[in-house]
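Apart from one protein chain that is not included, each protein chain of the complex appears where it belongs.
And now, subunit A:
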Amino acid sequence: MSGRVLVGVKRVIDYAVKIRVKPDNSSVVTDGVKHSMNPFCEIAVEEAVKMKEKKLIKEVVAVSCGPQQAQETIRTALAMGADRGIHVEVTGKDYETLGPLQISKIMAALAKKEEAQLIILGKQAIDDDCNQTGQMTAALLDWPQGTFASEVSLEGDKIKVVREVDGGLETIKINVPAVITADLRLNTPRYATLPNIMKAKKKKIANMKPADLGVDITSRLEVLRVDEPPQRQAGVKEHKHGARNLAEGTL
């Protein structure tokens, strides 16, 4: 199989930042807060670049949806080895309500437009933990999916995916084209080296809007309220009598 791989990369609040909820409980504070590429998206980019280095695929296209700053995330992907980028511009209120369903519609439209043979995404984003985009994208395209991938290998015209599931590891073989979502142990993302950062400057990032792809991004969901998790309460010391009961197996 030789061809084009689309990799979705999401700009999220950096994993090390202490999250604060806005005083009006509408969302979390994002202004002036450090953002970076979703760690699972990094793993997805790494896998795509490795495939290209092994000459299994020809081109890696990094895709991100969001405001102007999403281009920084695309540049990081370019510095890791992606060939070009696509920035789907979504701003303001539309961006606040952007979720997996709209993203998968965009990814599906791009996959058709770019004639992609493979879509690699992170299994979930660390801000919403949805774990839906990969699955929805595959469904919209009617493509097979290999999610929670900890190992991906090409065998002829099929892809072998080892998936991390609750019971252990599951190995499946799926046809190409397909959607794969990257799990933690798939690979160790490379550092963007300074030479590659400078080379990335010359790589192209195409700009477009969801409407250009014929995608309606109206949200079907409305966030009512965002709250911090409840403060840890002090523990309660078990009464001696109660402890004996527990040991005896009775309540």
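Note that in this section a residue touches a chain if its C-beta (ideal position, glycine included) is under 8 Å from a C-beta of that chain, and two chains touch if they have at least 3 such contacts; residues count from 1.
To be clear about the criterion, contacts and distances are computed from a predicted model.
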Pick from "Large ribosomal subunit protein uL5m", "Acyl-CoA dehydrogenase 6", "Calcineurin B homologous protein 1-like" or "Transketolase" the UniProt protein name of the chain that isn't shown here. "Acyl-CoA dehydrogenase 6"
With the full complex in mind, choose from A:34, A:93 or A:204 the residue touching the hidden chain. A:34
Consider the whole complex, including the chain that is not shown, and state which of A:23, A:156, A:195 or A:235 touches that chain. A:195
Given the full complex, what residues of subunit A touch the hidden partner chain? 14-19, 32-34, 36, 39-40, 72, 75-76, 79, 126, 129, 166, 184-185, 188, 191-195, 197-198, 200-201, 228-229
